[in-house]
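A single protein chain has been omitted; all remaining protein chains appear in their positions.
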Amino acid sequence: MEFTVQQIAELLQGKIEGDNAAKVSTLAKIEEAQNGALAFLSNPKYEPYLYTTGASAVIVSDKLELKKPVSAALIRVSDPYSSFSTLLQYYQAALLASKTGVEEPAFIGSGSEIGDNHYRGAFSYIGNNCKIGANVRIFPQVYVGDNVTIGDNTTIFAGAKLYSNTIVGSNCTLHAGVVLGSDGFGFAPQPDGSYKMVPQIGNVVLEDDVSIGANTTIDCATMGSTIIRQGTKIDNLVQIAHNVEVGKHTVIAAQTGISGSSKIGNHCVIAGQVGIVGHITIADKTTIGAQSGVGKTIKKSGTIIQGSPAFDYKQNLRALAVFRKLPELQRDLEALSEKI
Amino acid sequence: MEFTVQQIAELLQGKIEGDNAAKVSTLAKIEEAQNGALAFLSNPKYEPYLYTTGASAVIVSDKLELKKPVSAALIRVSDPYSSFSTLLQYYQAALLASKTGVEEPAFIGSGSEIGDNHYRGAFSYIGNNCKIGANVRIFPQVYVGDNVTIGDNTTIFAGAKLYSNTIVGSNCTLHAGVVLGSDGFGFAPQPDGSYKMVPQIGNVVLEDDVSIGANTTIDCATMGSTIIRQGTKIDNLVQIAHNVEVGKHTVIAAQTGISGSSKIGNHCVIAGQVGIVGHITIADKTTIGAQSGVGKTIKKSGTIIQGSPAFDYKQNLRALAVFRKLPELQRDLEALSEKI
Partner (left out) sequence: MEFTVQQIAELLQGKIEGDNAAKVSTLAKIEEAQNGALAFLSNPKYEPYLYTTGASAVIVSDKLELKKPVSAALIRVSDPYSSFSTLLQYYQAALLASKTGVEEPAFIGSGSEIGDNHYRGAFSYIGNNCKIGANVRIFPQVYVGDNVTIGDNTTIFAGAKLYSNTIVGSNCTLHAGVVLGSDGFGFAPQPDGSYKMVPQIGNVVLEDDVSIGANTTIDCATMGSTIIRQGTKIDNLVQIAHNVEVGKHTVIAAQTGISGSSKIGNHCVIAGQVGIVGHITIADKTTIGAQSGVGKTIKKSGTIIQGSPAFDYKQNLRALAVFRKLPELQRDLEALSEKI
């Protein structure tokens, strides 16, 4: 995709200084941009790069006063960062939209319906009786089992696996290698010390606007649904066990694990490599620091915890500060004991 | 699949109260069940739901005395939970059995044999000289390398990858995205500071009745075999390194990692996000708490440990209790020092 500076300026309602016929075909950071790239300048700290950049065009503030001559064409707007973000979104949307139609061979079972303007990549598999919305992108090697529902505008990247009966909302993004609906880890101990599988016949439900990172796994419920509510964003390699519910607009960073039947609130922020035990409840707006282990229900909205096991964030920091000095503290105590 | 209450009652050898022609097509929790669903009542705490449930039929105890009228058909049995479990198992087995035959295109190399009544999903791949038993379900996009052996009644869900020479027993379940047989992480440091790969030519062996969770990875041995013994159940996103042996009927929860050449005993319970260093031995019936780091051999059967590094569970709890109060402890010590 190639655009003229003129076209970009019109899109952003900006004013051009320099060559309005210059062509740009990619977006780049001002300090790395080369010929054919469009960059932006927002933070004044980066202004020196404006005079040396190889970019063909730079989006700048309409208030910027140049200190030296600039070889790139300038597009002046009121908020360069916001304008650039808008372009990034157009760019990514255009890339996705360019994927359309069906690449053969692709498999689709009986009774499945799929909306207009979709993409199904080669070696993608859709089972029986699925209902899939419009503008859906299903990349190569994706697996969609039977009786799956997928809303409009959802994108499923290469090799994601959706077990039968999964429900995915609209405007969701599932990255490569995501697994939705694998069996919950339920095994009943037997008198002889072996384990018998507890059948897991529930499903996974993602509401609208949910994003799931690469190779993250979400188990189906034993019965009923494991649910990820609207707008929640989950990073890579996260484990969500059976019958968990994660509230709306919650963010979960990479490699965190949530055990069975726990309920996570709305607007929580859970950092990376956190572990949460089963059958507890985490209040809305809870923040959990990285590598924490949460073993108890959090009742108060807005709680900030850290540590394994996790407790109040500040109290944990103070305890850790003393932890480092434990050998000295022990020595002091021994010295005192001898003195007496 | 739709059944009458009569059919279910015959299967469970139960007595019907109410409409024996009522039809059920799904299983659900009594508090969530709707028309067409079959539920059960075991825990007396849930009895109030019996009088309000939307279920078409409910399995109840033959000793239950009704306090109000019930709209659902009742099936009376001696142990409702056990009867319901039996139905769940039938249900899941029937779902799997409904997958049969070969969906084209599916790839099978030369010299490979596969038993009766199997399923091979579209885009599944089986290499050369494989021996695969009867009643095996190989879902779409599964990869089975060369010289792989798979026992009867094993199910391999979508996209699992089995490198060449892997051996999988009977009645195993491998979930989506499982990787068996990737190279062990062995690199010999060279004089120039670079690393040279140590070839990994061994394999992975799963004995019978083993279950492996989604996106779990098990590396092949350098030579010989990485072994998971009979009946062991492994959750999602677990890492098992080269030359590890895990004993029989051991349970390993999500995101745990076991380093190279360690031997885990029989009947162990390893919680989530545990790390176990290489070249150690864990005795039978050891229990390891979540997020623990195990750095030393455990010799005594029945040991319970916790912490990073892990030590006796109760001792760890006591130390953690003081850890939280370290700032106060430090203050007390300073106050005492000043006094003297």
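Letters A and B name the chains as they come in the text, with residue numbers starting at 1 for each one.
Note that a residue touches a chain if its C-beta (ideal position, glycine included) is under 8 Å from a C-beta of that chain, and two chains touch if they have at least 3 such contacts.
Everything numeric here is computed off the predicted structure, so don't read it as measured data.
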Of A:A158, A:V198, A:I280 or A:I304, the residue touching the omitted chain is A:A158
Answer key for A:Y49, A:Y119 or A:F139 versus the chain not shown reads A:F139
Among listed residues B:V198, B:V269 or B:I304, the absent chain is touched only by B:V198
Across the whole complex, the chain not displayed is touched by chain A residues 27-29, 32, 85, 88-89, 91-92, 95, 103, 105, 121-123, 139-141, 157-159, 173, 175-177, 209, 211, 213-215, 231, 233, 235-237, 249, 251, 253-255, 266-267, 272-273, 290-291, 308, 320, 323-327, 329-330, 333, 336-337, 340
Had the left-out chain been drawn, it would touch chain B at residues 105, 107, 123, 125, 141, 143, 145, 159, 161, 163-164, 177, 179, 182-183, 185, 187, 193-195, 197-201, 215, 217, 219, 223-224, 237, 239, 241, 255, 257, 259, 273, 275, 277, 291, 293, 308-309, 311, 315, 318-319, 321-323, 325-326, 329, 332-333, 336, 339-340
